[in-house]
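As you look at this complex, bear in mind that one protein chain is not there, while each of the others sits in place.
All chains are identified by letter, namely A and B, in their written order; residue positions are counted from 1 within each chain.
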Amino acid sequence: MTRAARWVALAAVAVGLVTFPYWSAAWETSRFATTVLRDMLVFAIFALSLDILVGHAGMPSLGHAAFFGGGAYAAGIASQRLGTDQLPITLAAAVLVAALLALVIGLLVVRSEGIFLLMLTLALAQIVFAIAFQWTAVTGGSNGLAGVSRPTLFGIDLSAPDRMYVLVAATFLVVSLLIWSLMRSPYGRALTGVRENERRMRALGYDTTRLKLSAFVVAGMIAGVAGALSAYSQRFVSPGDAGIGTSVQAFVMVLIGGAGTILGPVLGAGVVMYIQRVLSSAIPVSETVLGLVFIGFVLLARQGIVGLGRAAYARVRAP
Amino acid sequence: MSPELLFQQALNGLSFGALLFILAAGLSLVFGMMDVVNLAHGAFYMLGAYVALTVVQFTGSFWLALAAAPVALGALGLAIEPLLLRHLRGRHLDQVLLTIGVSLVIVDQIGLIWGREVRSLPFPPGLDGTVVLIGGVYPVYRLFVIAFGVALAAVIAVIYRRTKLGMLIRAGVEDAEMLGALGVNTDRLFALTFAVGAALAGLAGVIAAPVFGLQPGMDVDALLYSLVVVVVGGLGTLGGAVAGSVLVGPVDTFGKVLFQEFALAVIFAIVALVLLFKPTGLLGRIRIAR
Partner (left out) sequence: MGGFTKMNGLAAKRGYTYRLTRRQFLVASSAAALAACAPAAVTPGASGSPSAAPGKELKIGQLLPFTGVYAELGNSMRRATELYLRQNDQKLANRPVKLIYEDDTNVTATGIQKAQKFIDQDKVDVMMGVVPTPLAYGIRNAVHEAKMIFIDTNAGGNALTRDTPDCKPACKSPYIFRSSFSSYQISFPIGDYLSAKGTKDWFLAYANYGFGTESKADFTTGLKKNGGNVTGEVAPPLGNADFAPFVTQIKNQPTKNVYSFFSGADAIGFIKTWNQLGLPAAGYKMYGAGFLTEQDVLKEVKDLANGAITSLFWAVELDNAENKKFVADFQKQYPLLPDVFAVQQYDGMRALDEALKKLGGDTSDKDKFSKALEDVTFKSPRGDFAFDKTTHNPIQDIYLREVKTTGGQTVNTILDKIAKVTDPGK
């Protein structure tokens, strides 16, 4: 395939994705499929944001739900307190709050590495969860934040399921493209450099701490976007959105799909959500299955589905 | 707070801290030796409690359970290390991730085998009474937990300093690779370390069961608390685990009572504070933060 052909194919896929509710309308399952796909894409954005840290910057975090939840609550609370459903306002609130949380937590953890980073992010994210769960006057506490309104953009009401989906799918495309180009920019290369050899990067004159902190904040902001989309889609925010289960879920998605790629986290989100939300209705799927699949990938296919695909492709091309 | 109340709450905090020590000791040991933070530690703790429940149901003996659960968990640890972790040696982060999968499987299997009802273990006969202390009666069992924690710390300290095994562990914590180069069978040593860590988690599960009960989700709480203890105390050293437990137990107890509105956030706030001022944790040598 030529470069141009590849772009055309990608664009076709993109258009197909965004217009899914319309061309699939003929199917009996279209309506439900649309909501499942919508939630998959929300989680794909979330997993992509985590992968900036895990795959690109080499900063494994088990506390990423703090920013997802932070964004979700910010969007929900902003719409309720300010009495607005303007997307730019509520989304800005989500991004701002997520960025602030990421900055604060990032400042505390950014000089840590590997396992330490994993533990610290896990522990510090729990503070955000605790606030969500206990600060009832603001967050609704354990009952969650119910009745979040769906947004309007430039006077267009996005509350209908089809439009809500289009918003999510379009955001997903924008975020994917953004991360893709960011990771190919000098900034992204510097980040990869930090992952591969931080000391060398420092010797070359990079302020690696600042670089890592900025990655943490960018990842947090995008997670905040995903959180806001989740709040609009569900019309509900639960403290669990900021909890350890959500963090682990995103991590599993990134690892299963393949860290350090764009396709990987998306596929991972698709697979995990499909298992949890769709397959679970047909056959009893347990955490055991998910756990075993995860163990299998860590042991045998650390590069995830994308890595397996690449290996298979390479074998086909070079017999 | 009256002096009596202060005294009683301090005892509550100390006994909780003693339990945290039993729980965190295994996590700390495994980390010190293998550089692996075992995120299945909470699942091991939970499994220990459920094994104890079954043993008590069939034999009626808490003491048998106190022996059986660590043995069972030790055996499990002895299997998991060579079967799974060993393949990833040197890739510490992947080993940690692997333990997430292990934890998912164990917790789900516990639900399938034992059910998901809330359960409780009776206090062992002889320790179910109370004694009169300052300010009124106090449960014997909680004093027993304190004594058990202190005794365990003492035993570990003696093994650490006075035995060949302890010497190997100390050397391993310093430099595990060097041990291998010196002809020590590191495969066996690592399997044994992981087994002892699992056994300690199981032991904590038994000790905690009469007080805290058994239910789905107990694994996550235990894991979070033990992580907090080792991070606050300092990773990979016995002293760190002791210091972390002695600080976290009472602070959590008083924090919950005095700041009910932020009860859930208290211990995690301690993590942030300690790391801000002492990046190695209280008694650690490794810089965790900054």
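By our rule, contacts are C-beta pairs under 8 Å (C-beta built on N, C-alpha and C of every residue); 3 or more make two chains touch, one makes a residue touch a chain.
Everything numeric in this text was worked out from a predicted model, so none of it was measured.
Asks: Thinking of the whole complex, not just what is shown, which of B:Q57, B:T130, B:T163 or B:N185 touches the missing chain?
Replies: B:T130
Asks: From the list A:Q126, A:S214 or A:S238, which touches the chain that is not on show?
Replies: Hidden-chain contact among the options goes to A:S238.
Asks: Under the stated touch rule, tell me which residues of chain B contact the chain that is not displayed.
Replies: Residues of chain B in contact with the hidden chain: 2, 4-5, 8-9, 12-13, 15-16, 108, 111, 115-120, 123, 130, 135-139, 141-142, 208, 210-213, 215-218, 221, 253-254, 256-257, 260, 263-264.
Asks: Since one chain isn't shown, list which residues of chain A touch it in the complete complex.
Replies: These residues touch the chain not displayed: 22, 25-32, 35-36, 39, 80, 133-134, 136, 140-147, 157, 159-162, 230, 234-236, 238, 240-241, 245, 276-277, 280-281, 286-287.
By our rule, only the chains that are shown with their structure count from here on.
Asks: So in the complex, the part of chain A that touches chain B is made up of which residues?
Replies: Per the touch definition, chain A meets chain B at residues 60, 108-109, 111-112, 114-116, 118-120, 122-124, 126-127, 129-131, 133-135, 244, 248, 251-252, 255, 286-288, 290-292, 294-295, 298-299, 302.
Asks: Which bits of chain B are touching chain A when the two form their complex?
Replies: Chain B reaches chain A through residues 31, 35-37, 84, 87-88, 92-94, 96-98, 100-105, 107-109, 112, 220, 224, 227-228, 231, 235, 261-265, 268-269, 271-272, 275-276, 279, 286, 288-290.
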